[in-house]
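Have a look at this one.
The complex is shown incomplete by one protein chain, all other protein chains being positioned as in the whole.
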Amino acid sequence: MLNVKEVSQRYPGSKQYALQDITLTVGSGEFVFLVGQSGAGKSTLLRLLFREYLPSSGLITYRGRNLARFNGRELLNYRRKIGMVFQDFRLLKQKTVFENVAFALEVVGHSPQAVRKAVPEALAQVGLLDRRHAFPAELSGGEQQRVGIARAMVRKPQLILADEPTGNVDPDTALQLMELFAAINKTGTTIVIATHASDMVDRLRQRVVQLERGRVVRDDKRGGYVGEL
Amino acid sequence: MLNVKEVSQRYPGSKQYALQDITLTVGSGEFVFLVGQSGAGKSTLLRLLFREYLPSSGLITYRGRNLARFNGRELLNYRRKIGMVFQDFRLLKQKTVFENVAFALEVVGHSPQAVRKAVPEALAQVGLLDRRHAFPAELSGGEQQRVGIARAMVRKPQLILADEPTGNVDPDTALQLMELFAAINKTGTTIVIATHASDMVDRLRQRVVQLERGRVVRDDKRGGYVGEL
Amino acid sequence: MNFNSLRYSLRQGIVSLRRNTILALVTTTMVAISLGVLGGFMLLSANVRHVVRTIESNVEIAVFAAMDADVTALYSQLSTLQSVREVILVPRDEGLRELGLALGDAELFQVFTPQNNPLPDVFRVRVRAAAEVSSAAEAIRGMPGVDTVDYGEEIVAQLLAITRWASSLFVATSALLGFGAIFLVIAIIRLSVMARQEEIGVMKYLGASNGFIRLPFFLEGTVMGLLGALLASLVLWLLYDALSASVQNMALPLLLTPVTGIALLGPIFGGILILGTAVGAFGSLLAIRRYLHDH
Partner (left out) sequence: MNFNSLRYSLRQGIVSLRRNTILALVTTTMVAISLGVLGGFMLLSANVRHVVRTIESNVEIAVFAAMDADVTALYSQLSTLQSVREVILVPRDEGLRELGLALGDAELFQVFTPQNNPLPDVFRVRVRAAAEVSSAAEAIRGMPGVDTVDYGEEIVAQLLAITRWASSLFVATSALLGFGAIFLVIAIIRLSVMARQEEIGVMKYLGASNGFIRLPFFLEGTVMGLLGALLASLVLWLLYDALSASVQNMALPLLLTPVTGIALLGPIFGGILILGTAVGAFGSLLAIRRYLHDH
């Protein structure tokens, strides 16, 4: 589904490479953990897959099509197929929890009826149905994070890219969320999760890609989290 | 040092109590982990200790003085004694890493020489000395979080309140940071950390206060993280 | 952009106006102030033009008939001139009386009788516009029975100069004020868009089309522009009405009658409304443009 070939990324104004010569294939329906130290380049890779920007060099293709070649319309359609969970949540402050999740549907032109049906389902899955009228500023950190997850899932996308989706929740909730991702993955959705949650990675036993200083240093089919701990 | 007595907090417009009837004492030089599910009230408690706002009811005292009675000047002096790590970092987007940390000193009128000496030390402690000229938007999530920690520590405060300070870093880095907090604690600084990092809590074996739906359900002298996992 | 999106945008524009009330109020007031100043200036300019035109059409050509002229023939000949608006005959006896009055002592002039009256018959001719005075005077000079033709050549030349000068000043200042107003409104809208930059970014990440992102801002800008223009028109109209009433009450000389006709004021107030709405609409489009084309 996703093909990353010899991709390097150096941010403008920076001397060092955030990613260096990455080559990686993510098959349709796969579940991939992206692990690595803080600053290893996980978010950068996810952002490149999301086509937030283009890599400094190398090629990324989605179902054989070069992301760099997308025109405005194609980029739009591509992003509409993806559910992205941002490391910094990126909720709209001016909208309530419900509106934030609904927004993902409204943006692509779903009908109000469809919205009224799908949004509560998604909120229930992350355990936030009773907070639906709150604004982001009125939520705890973990609750905000879960709104971001609900927003990514509500469109039932073909691909979910999640950046540290459980950094602000307790281990129990994190496990529930990971199991939710696993369940969605079972329905055929491809999932890539950048995470530091070593115990989750160890528990789920899925493919693990480890980055170190911008390079892939490990790619295990059913790996665990390998660290000093 | 800090005395919390029968404190309840209900946010305006909310039906439920975020904190209910909390009574707690934090002694000078103590190291306290605040644990509990997402939405249990950890951040709320830290915000009350920081006097971000006053509790709906109950009494909080610092060295015997009622936080609610502070006038402008006293509040200022109180906050200057505290190093706060925010769950959402709260870095100044317009300032570089160096400037963000330096700001904590400049605000209280330190001289440029003192700033030039203390800031690089603090940045080195969190491993960010080489990123000092970057702006927050140019940092990874974990790097931003560490800037927040450096900013809290640079003033060598009497009290550090840290809200989920390792949610965005890998376990190795998290351990380093926790050991840093422990080292600072050894010098006499009181430390209260709200966290979901169960393995860190289990490793450090410090006092653990567990919240559940706004109530204290456990307070162990040398406890571990108790959860389903 | 389907029907759901359209409906969504409409609702969103309203919600956003309600949630960003302060910002919306500030923008609306700014639009109102800048359009108000522009409109006030245009009203002033309309009035000055009106006064100048009144003066212009009051410029008189004095036509002194020869002593032996056929006064009636000359009268009808003068009246048929294209550019002439009015011809008044001042017979020589009447002229003598007027002269006496003008000099402040009518009695002194009783030494003159119709027989030794030194004055000729005089026609006072008024033309339609100052620009036509000199050609009309030229034409009259050639008529039979005309002795002398006299008009304030200098004054007419100066009036023409003033008119030309004032109208270019007015056009220039109006343009300046207009651009100022447009720039101001766009700047304000840009600030309000800047404050919502993050929101726009999130919309793009969620796959919103440019049109979808643009529409609520466009509606908001249009509404703010229109409201501002309405406010400006209302205040301006009330002020102008009060002012012109006070001018008329003072019974100032004819020259200072204010313009009140709908034909003259209509375009100004209409222009304010159109300008305000257009600036709001296009200003908002312009303001978000660069947030849309990043990637």
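Every chain is named by a letter (A, B and C) in the order it is written, and numbering of its residues begins at 1.
Keep this in mind: a residue touches a chain if its C-beta (ideal position, glycine included) is under 8 Å from a C-beta of that chain, and two chains touch if they have at least 3 such contacts.
Just so it is clear, the structure is predicted and the values come from calculations on it, not from any experiment.
Student: Name every shown chain in contact with the chain that has been left out of the document.
Tutor: The chain that is not shown is in contact with B, C.
Student: Hey, which of C:L6, C:L119 or C:A278 is the one touching the hidden chain?
Tutor: Final answer for the missing-chain contact: C:L119.
Student: Tell me, which residues in chain C touch the chain that this view leaves out?
Tutor: Interface residues of chain C facing the absent chain: 23, 26, 29-30, 33, 36-37, 40, 62, 64, 99, 103-105, 108-109, 111-112, 116, 118-120, 147-148, 150, 155, 158, 161-162, 165, 169, 173, 177, 180, 183-184, 187-188, 190-192, 194-195, 243, 246-247, 250, 252-253, 256.
Student: At which residues does chain B meet the chain that is not included here?
Tutor: 50-53, 72, 75-77, 79-80, 84, 86, 90-94, 103-104, 106-112, 151
Note that in this section only the chains that are shown with their structure count from here on.
Student: So if I look at the partners of chain A and the partners of chain B, which chains show up in both lists?
Tutor: Per touch definition, common to chain A and chain B: zero chains.
Student: Looking at contacts between chains, which pair has the highest count of C-beta pairs?
Tutor: By contact count, the leading interface is A-B.
Student: Of the chains present, which has its C-alpha mean closest to the combined C-alpha mean?
Tutor: Smallest offset from the overall C-alpha mean is found for A.
Student: Which chain is most remote from chain B in terms of Cα centres?
Tutor: C
Student: Just how far, in Å, is the C-alpha centre of chain C from the one of chain B?
Tutor: 67
Student: Mind checking the centre-to-centre distance between chain A and chain C? Centres are C-alpha means, answer in whole Å.
Tutor: 62
Student: Indicate the residues of chain A shared as contacts by at least two other chains.
Tutor: Residues of chain A touching two or more partner chains: there are none.
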